[in-house]
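All protein chains but one are shown at their positions in the complex.
This part shows chain A:
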Amino acid sequence: MATGGDSNLEAGKLEFSLDVPFPSSHEALIALRSLSPDQEPRRGGISKQLSVSGSTLRWSADEARILRVSVSSFLDHLSLVIETMEMFGPSLLCDAAQVC
């Protein structure tokens, strides 16, 4: 379950952090490695940090202007990763009708 954002006004920067629990650290690591390679579209002002601790994916960014776009886009990508895992990963939910 994801938690919402905080705005900590420290030296004019905004922070947003998101904790995403996964069933295990294996899934969290897969998500991390699928989501981290690409650069943010706009240079300067946005910094994003993805890391895994245990089975939680932590994401934080600073820079107000494009924060919303970056967060929104990240959540879309995250949901795509999760959907892909559900459909194509080995899991207890896998039934005969699915290709896995």
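FYI, a contact is a pair of C-beta atoms (placed from the backbone, for glycine too) under 8 Å apart; a residue touches a chain by one contact, two chains touch by 3 or more; residues count from 1.
The rule is simple: contacts and distances are computed from a predicted model.
Not every chain of the complex appears here, and the one that does not is recorded in UniProt as "N(6)-L-threonylcarbamoyladenine synthase", selected from "tRNA (adenine(58)-N(1))-methyltransferase non-catalytic subunit TRM6", "pyruvate dehydrogenase (acetyl-transferring)", "N(6)-L-threonylcarbamoyladenine synthase" or "Autophagy related 16 like 2".
Across A:50, A:71 or A:85, the residue that sits in touch with the chain not pictured is A:85.
Counting the whole complex, the residues of chain A in touch with the unshown chain are 30-31, 33-39, 41, 76-77, 80-81, 83-85, 87-90, 99-100.
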